[in-house]
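The other protein chains are all here in position, but one chain of the complex has been omitted.
Here is chain A:
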Amino acid sequence: MHFSSLSRLMAGAAVALTLGTAASATECIAPANPGGGWDFTCRQIGKILYDIGAVDQPVQVTNMAGAGGGLAFAYVVNERNDDPDLIVAASSATTTRLAQNAYGGATADQVRFVGAIGADPGVIVVAADSEFQTLEDLVEAIKADPGSVAFAGGSAAGGFDHMKPLQVLKAGGFDDIRAIKYIGVDGGADAITQTVGGFTQAMTGDMSEVVGFVKSGEVRVLAVLTEERVPGFEDIPTAVEQGYDVVAVNWRGLYVPKDITDEQFSAWGEKLQMVADSAEWQEAMAANGLAPFTKVGDDFQSWIDGVIAQTVDLSKEIGVIQ
């Protein structure tokens, strides 16, 4: 490798990068490194948008990891606030962090949430050989001795995975929620290995993270945190039907810059609806354990406002925010 050809290569790469972010093509920012849920959202929605002809050029995916999405959020608010060709992947984690002031003072009303087209149902899982058969067994054991059960989840303390068991226990009449043990590990699959290995007694996460382990019989799902049982997993009971009124789904969707016009905003809503209706998206959802959950446009924005208010209340109670 002669050096001059190396430098030419790098120059070429730099030119390619610049072209990729040119204004004409739609850009989707995944506020995380490749490999996570946001990256999946951008790549999958981006691919389908182009395949069904909703955009005329392939969608450029940019990974902008940092501060759990906060870096990308600040970048969009400060530098791309009126860019109509920009979409950003978001999920429950985005709104949880906004509610907890984890984005350095940024607030949810600085962008517009344009829609969600699928949701990953929350689950509470134990190892197949666990003594806990129902959600009630688990809740009663914690009520009797809060130290006897540790949860593992894929988010840091105070994150969305941590909130799920807290909500369930509150619904079960246990108010000392700060006594509940929770360890945050690197992702849902890691949380499962810790639980199957017997280091923690239960796992809290998303349905997509446990599907493979459910099918192979290594774990038992005590409850899914949706209103109705999830299609394809009809034998898994909901928390609601077991008497714990908790619904927690990790929606997958997008936000857009605040200062685009209302027409541009509703156009993105319609495009998302097209993706949601496409056969390709149905297939991707089924393969990744996502349940249908479509809300677009103003409808979605008002739903988000409600979710954030609820998260603020719970976070105050566990002391994550004042």
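Methods note: contacts are C-beta pairs under 8 Å (C-beta built on N, C-alpha and C of every residue); 3 or more make two chains touch, one makes a residue touch a chain; residues count from 1.
Definition applied: contacts and distances are computed from a predicted model.
J.: Identify the UniProt protein name of the omitted chain, choosing among "Tripartite tricarboxylate transporter permease", "4Fe-4S ferredoxin", "Linoleoyl-CoA desaturase" or "ATP synthase gamma chain".
T.: Missing chain, UniProt protein name: "Tripartite tricarboxylate transporter permease".
J.: Which residue among A:52, A:156 or A:267 touches the omitted chain?
T.: A:156
J.: Have a look at A:70, A:84, A:121 or A:297 and name the one touching the chain we're not showing.
T.: Once the missing chain is taken into account, the touching residue is A:70.
J.: Check the options A:53, A:147 or A:231 and report the residue that touches the missing chain.
T.: Looking across A:53, A:147 or A:231, the contact with the absent chain belongs to A:147.
J.: Which chain A residues would touch the chain omitted from the figure, given the whole complex?
T.: Within chain A, the residues that touch the unshown chain are 1-3, 6-7, 9-10, 13-14, 17, 33-36, 39-40, 43-44, 47, 58, 60-68, 70-71, 74, 102-104, 147, 150, 156-159, 181-187, 189-190, 192-194, 196-200, 208-209, 211-213, 215-216, 218, 283-284, 287-289, 320.
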